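Complex shown without one protein chain; remaining protein chains in place.
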Amino acid sequence: MNESVGDWWSTGITDIQPGSIRLRGYPIQDLIGSVSYPQMVWLMVRGELPSAAEAELLELTLVAAVDHGPQAPSIAAARMAASCGLDLNNAMATGVNLLGDVHGGAGQQCLEVLHRLRAEVESGESPESAARALVTEYKARKAFIPGFGHRWHPHDPRRDPLITALGRAVEAGTVSGTYLTLALALETVLAEGSKPVPMNVDGATAAIYAELGFAPELARGLFVLSRSVGLLAHAWEQHNEPTRIKGPLPKGINPTYTGPGPRSLPEN
Amino acid sequence: MNESVGDWWSTGITDIQPGSIRLRGYPIQDLIGSVSYPQMVWLMVRGELPSAAEAELLELTLVAAVDHGPQAPSIAAARMAASCGLDLNNAMATGVNLLGDVHGGAGQQCLEVLHRLRAEVESGESPESAARALVTEYKARKAFIPGFGHRWHPHDPRRDPLITALGRAVEAGTVSGTYLTLALALETVLAEGSKPVPMNVDGATAAIYAELGFAPELARGLFVLSRSVGLLAHAWEQHNEPTRIKGPLPKGINPTYTGPGPRSLPEN
Amino acid sequence: MNESVGDWWSTGITDIQPGSIRLRGYPIQDLIGSVSYPQMVWLMVRGELPSAAEAELLELTLVAAVDHGPQAPSIAAARMAASCGLDLNNAMATGVNLLGDVHGGAGQQCLEVLHRLRAEVESGESPESAARALVTEYKARKAFIPGFGHRWHPHDPRRDPLITALGRAVEAGTVSGTYLTLALALETVLAEGSKPVPMNVDGATAAIYAELGFAPELARGLFVLSRSVGLLAHAWEQHNEPTRIKGPLPKGINPTYTGPGPRSLPEN
Partner (left out) sequence: MNESVGDWWSTGITDIQPGSIRLRGYPIQDLIGSVSYPQMVWLMVRGELPSAAEAELLELTLVAAVDHGPQAPSIAAARMAASCGLDLNNAMATGVNLLGDVHGGAGQQCLEVLHRLRAEVESGESPESAARALVTEYKARKAFIPGFGHRWHPHDPRRDPLITALGRAVEAGTVSGTYLTLALALETVLAEGSKPVPMNVDGATAAIYAELGFAPELARGLFVLSRSVGLLAHAWEQHNEPTRIKGPLPKGINPTYTGPGPRSLPEN
């Protein structure tokens, strides 16, 4: 046994011995049947088990974001992959890969916004004035506030059940409500414009993740766990269809070509 | 609206309209808070909601396979990816990509074995004789029976809680028990050798998936949903460590080189 | 230094020592400037340097398959990835992942067909009769012969320059011509039907790879090196466009929904 080599792959998550698997110290055989999937996610990522109420809040977010149909490039790419003969894991990986800064990162960015507002409130500002200053700043540089507004939905149907549940969790004392207040303050300020820009699913889940104490970057990882459900369903549906090598457009519709016209190679 | 273009991306899973998201016909706002993550997985992949008892069985499998530490190449690859500066989604995708035929496919293969045995039993053979014939055949070609035996664990600690729960579900009438009987028959025959080869996590989850009516290929997809939890936890742990561009071996240990010795380019 | 640990990652390709990089025994500083990219590909994959004429043939195939526009799902997926904010390497990896059995595997399958025909000719059959039997067999099971016919091109414009160059290489004695004869025999038999089904780029490159002695599976790997050029060009073009989260269809065109109509959750 070469200690330095084992150290190179050291981990505080899982302890594997012959006949024994312990996750964060707990034997796997005790966890199976005792903890739910959301509780296991929390234990694995954060090291301790959540309360039942905390796990319920987390589960809402994992359920909410499973799919937005093939117009989402992640889902479309996974379906294309399945049509190219890839196995389900490779097709799902293709889709997960696309959940980057722009597609899967809004939750993380919204959490960062909420953390910034919290710091300003702790410095003595009111939620409303902090929110107003932030909105003004974003508007000045023509930027969207991450987690607010949706290009498809005037009102994202996932917002209300998530925010209502979060409000109940505040009342029940499961979480403090600090971040919910800030998210609602942003929403209020954003409603003062010509057209309201309500929280979307990324904003509502970010408020929950902030209340539950998840680091901003984990919003993206938790979104992956949720959207992977949609990726599996769509890759499987595509797998069972006859289309092969599925391009983005049906046969007979060509991408518009905008480059140089026909030309010959230069004489050498 | 060009009908043929919309048809090209037709789907029976999700219906998106402005302000409305319906999954398999159910409004998302009704699902959030009413269904668990495993129920949502089932609904999305199979089109209908499971009973509570079915969803509980499914959840056991999603909890059981979350991690087997960095010795698993999927986990190691995700950690390497994180050490190369990749975001969590890209690191998780890297790991999911590795859950192929050999790493993540044993459950699928075990399901195929169970379906074959079932067909033989329906043709009049007893579970024992069908299992014995199959074991003989695999031994003759020196092949492992997928879902049995584990290179780390003489007895996979995940087997017992899964099989015990499945037994209870048979007693309760949730599932028929046909596939459990077949899996146990295989285990009995395999115990007759010099050394028992008990069911591993892939075999135990395959028995559950077969009882629940999942197609074999979906075993791999469901395994992805489970192992993604470990991928997230490990990618995040690695992300928070200072190592950059993490190779498989620590500095100072070189891969052994087995190719041609030093040589010069041929004269032209 | 732990010998067994270094052995675990043993390789015959590259020998790295402080200040020294040898590829297949040759110092990297001697290779840079002396060998072309195709020569390096050959050296790395096969262990020895090719002749100049062999490298030229290989280069033709690497040039021929660089792109087929965004209708190819690999290219479309890479562009979607770029529109999701992924870096060029992640976008290119997404595209490469899609070059699976169906999208990138035709060359490999065509090589396997050519090897089978060669075995039959070595057993005494004529190329024509072996080709005719194979075509009959494929038609009987309504299968396409890999490497022949193209859903876009009645005559793939990449066929002629590749096959002409291969013919010249046979004349020059660079390669034997065995596989070219077999590929042309297949084409001749396929032209006897109602409509000719000429070789496509996969078939023409497969003939070249067979003549050059590449294993069938490497056809896919070499195709990856070629198509990666298109993936880079398209990911970069997309990166420089403003579209974010690019779905397969433009805004205003919805995927057709074919699932169950609106429904309510069952009462519990």
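Note that the chains are named A, B and C in the order they appear, and that numbering of residues resets to 1 at the start of each chain.
Definition applied: contacts are C-beta pairs under 8 Å (C-beta built on N, C-alpha and C of every residue); 3 or more make two chains touch, one makes a residue touch a chain.
Computed from a predicted model, the values in this text were never measured in an experiment.
Student: Of the residues listed, C:Asn89, C:Thr136, C:Ser176 or C:Thr258, which one is in contact with the missing chain?
Tutor: Spelled out, the listed residue whose C-beta touches the missing chain is C:Asn89.
Student: Which is it among C:Leu60, C:Cys84, C:Val121 or C:Ile245 that touches the chain not included here?
Tutor: Only one of C:Leu60, C:Cys84, C:Val121 or C:Ile245 touches the chain omitted from view, namely C:Leu60.
Student: Determine and list the chain A residues touching the chain excluded from the picture.
Tutor: 1-3, 5-17, 22, 24-27, 30-31, 34-35, 47, 49, 86, 90, 97, 248-249, 252-266
Student: Kindly note down the residues of chain C that lie in touch with the hidden chain.
Tutor: 4-5, 7-9, 11-16, 18-21, 23, 27-29, 31-33, 35-38, 40-41, 44-45, 59-60, 62-64, 66-71, 76, 79, 87-90, 92-94, 96-101, 104-105, 152-155, 157-158, 160-162, 165, 217-218, 220-225, 228-230, 232-237, 239, 249-250, 253
Student: On chain B, where is the contact patch with the chain that was removed from view?
Tutor: Chain B touches the missing chain through residues 2, 5, 69-74, 76-77, 80-81, 83-86, 90, 93-94, 97-105, 151, 244-249, 251, 254-255.
Criterion: only the chains that are shown with their structure count from here on.
Student: Roughly how far is chain A from chain B, centre to centre by C-alpha average, rounded to an integer in Å?
Tutor: 23
Student: Find the geometric centre of each of chain B and chain C from their Cα atoms only, then give the gap between the two centres in Å, rounded to an integer.
Tutor: The answer is 30 Å.
Student: Averaging only over C-alpha atoms, locate the centres of chain A and chain C and give their separation in whole Å.
Tutor: Here the centre of chain C sits 35 Å away from the centre of chain A.
Student: Touching two or more other chains, which residues of chain A qualify?
Tutor: 5, 69-71, 76, 90, 93-94, 97-101, 104-105, 249
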